[in-house]
Each structure stands twice: as structure tokens, then as C-alpha cells.
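These notes are about the structure you will find just below.
For this view, one protein chain was removed and the others were kept in their places.
Right, subunit A next:
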Amino acid sequence: MHPAPSVIFFSTFSGLGFGLLFWLGFGFPAVTGWTAFAFFTIAYILAVGGLISSTFHLGHPERALKAFTQWRTSWLSREGWCAVVALVLMALYGAGLVFFDQRWTLLGIIGALFSLATVFTTSMIYAQLKTIPRWNQLPLTPAYFLSLSIAGGALMAGQITWAVVLLVIAGAIQIATWLMGDKALENSGTDMASATQLGNIGTVRAFEPPHTGTNYLLREFVHVVGRKHAQKLRIIALGLMIIAPVVLLLLPFNHFLALIAVVAHVAGVLTSRWLFFAEAEHVVGLYYGKR
């Protein structure tokens, strides 16, 4: 799959923002007044900024409101609803904390759950696609998105013990997605023989593509360039996203080290998310003899 920057930034930053909102909703840290304002501002910049960047890849962003209509079948539509509900509830909850020094517990918990649901719906947009066996893994793909979101949220919310434990869990899930993902296309049973139904005659080879030039399908679905360095990038991603923050958090607490931990984590998640797209093979590539 083409690793579009807009979608990589969206899923990384909104995942982090909604992760932070999840912790704030449960009252971790139990902040009020200007401190709460600072926390909520960061969370909203991340979550809303991510959502806005996701509209950059739309052909007609001016019609985006129509995307709220098909929640019965479409995970993308459900994501839109969950995001709006979470952001509205958490804004009310945050207003209570900031301006009235009041913690409306139930509102916060519901808002926190909708924040998590938003990340879940994002993950299901990818996990539902049978055409991309690497993503079509339940519950692994949602676990990957949710664990990184909650762990990153804990890191941002300054919940050090939770952050260390959750980062280690997220790292384990990340490794599992890579190992299982590497076998996913093979295990899906889709290959050139099933795509062309010519396998009972003999070995199928793509002889000539439909056009001499490239096309939308190849640009969008067949991205083989970046896979060359996949193993190195996996190590870099894991090091930045999990190992560096965990080591920095285990050192005696220092705001500067915590900041470096957050920056490393974000850089690691961006790398991981780039790989998530660049390594994903869409079965349509088989018609072109590619993967």
C-alpha cells in the first residue's frame, strides 16, 4: 500500500491524542484549572490535527459531512461519529475541570470510552479489508492500534508505571503483528492461480501488463520500494517507540528525559505506521504479477 503521509500522520497523532483523552477521562492525572487546560489543549491539537490531516487525502473534502450517514455498514463512518462524540463529551468534561474546578466523573468515563472506540474504529477500517491479508487479522490489528494509543496516552499523561507496562505490551503486540503479518498473504489462499483461475493449466506468470505506463491501482496498492529496508526500519521503530521511552522512564524522573521519551515514541510510531502501509500487500497486485 502507498504510505500516504496524511494517513500516517492522522493515525499516529489522533491515536496519541485520543489515548491521552482516555487517561484524562479517567482522571489520570487528576488535574484542574490551567494545568488541565494545558493537558486538554495538547490532546485536542493531536486528535483534531490528526483528523484534519486525514481529510487531505480526500478527493472532495467539502462533502465530508456526508460521511456521517452510513454508520450502519461503514467503519469509516462509525469512526467519524465516535470521534465527534468523544471530542464533544471530552470538551464538556474538560470545561468542567478547567473553568468550574469540577470533575464530572461519569461524563469523563463515557468520553474516555468513546475516545478508545474512535481508535478501535480506525483500526477496523484496516482490519476489515480482506484484500490486504496483513491487515485482515483480528484481533491483532485493533490490538496494535489500541495498545499503542493507550501506552502513548499514558506516556503523555505522565503515568510512568502504566506507561512502562503498556509500552512493553504494545511492543510485544507490534512484534506479533510483524511475524503474523509476514505469513498473512500466503495463508490467505489468494495467489495468481486463484486470481486468474488459470492455475489448473499450469504455472501462471504475468506476461504483459494492460498498459505500458503506470496507473492508479499500481500507485495506490503496489508499493515495493520501501520494503527493501523493512527489517532495519522495524528495529528502528521498536527502538524509538518502545525501548527508548521505557529506558528513559526507568531512569530517575526528569522532565527533559520525559520529553525525549515522548519525542522518541512519536518518531517510533510514525516509523511503525509507515511500515504498516509500506509492507501491506493488496491482492490486486497479483494481477500485475507483483505484491
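As a working rule, contacts are C-beta pairs under 8 Å (C-beta built on N, C-alpha and C of every residue); 3 or more make two chains touch, one makes a residue touch a chain; residues count from 1.
Assume contacts and distances are computed from a predicted model.
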Legend entry - From "Ribose import ATP-binding protein RbsA", "DNA ligase (ATP)", "4Fe-4S dicluster domain-containing protein" or "Peptide O-xylosyltransferase", the hidden chain's UniProt protein name: "4Fe-4S dicluster domain-containing protein"
Legend entry - Omitted-chain contact residue, chosen from A:Ala38, A:Leu138, A:Leu179 or A:Ala206: A:Ala206
Legend entry - Residue among A:Ala30, A:Leu58, A:Leu92 or A:Leu138 that touches the chain left out of view: A:Leu58
Legend entry - Residues from subunit A at the interface with the omitted partner, ascending: 1, 57-61, 63-64, 66-70, 72-77, 80, 125, 128-132, 188-190, 192, 194-198, 200-217, 220-221, 282-284, 287-288
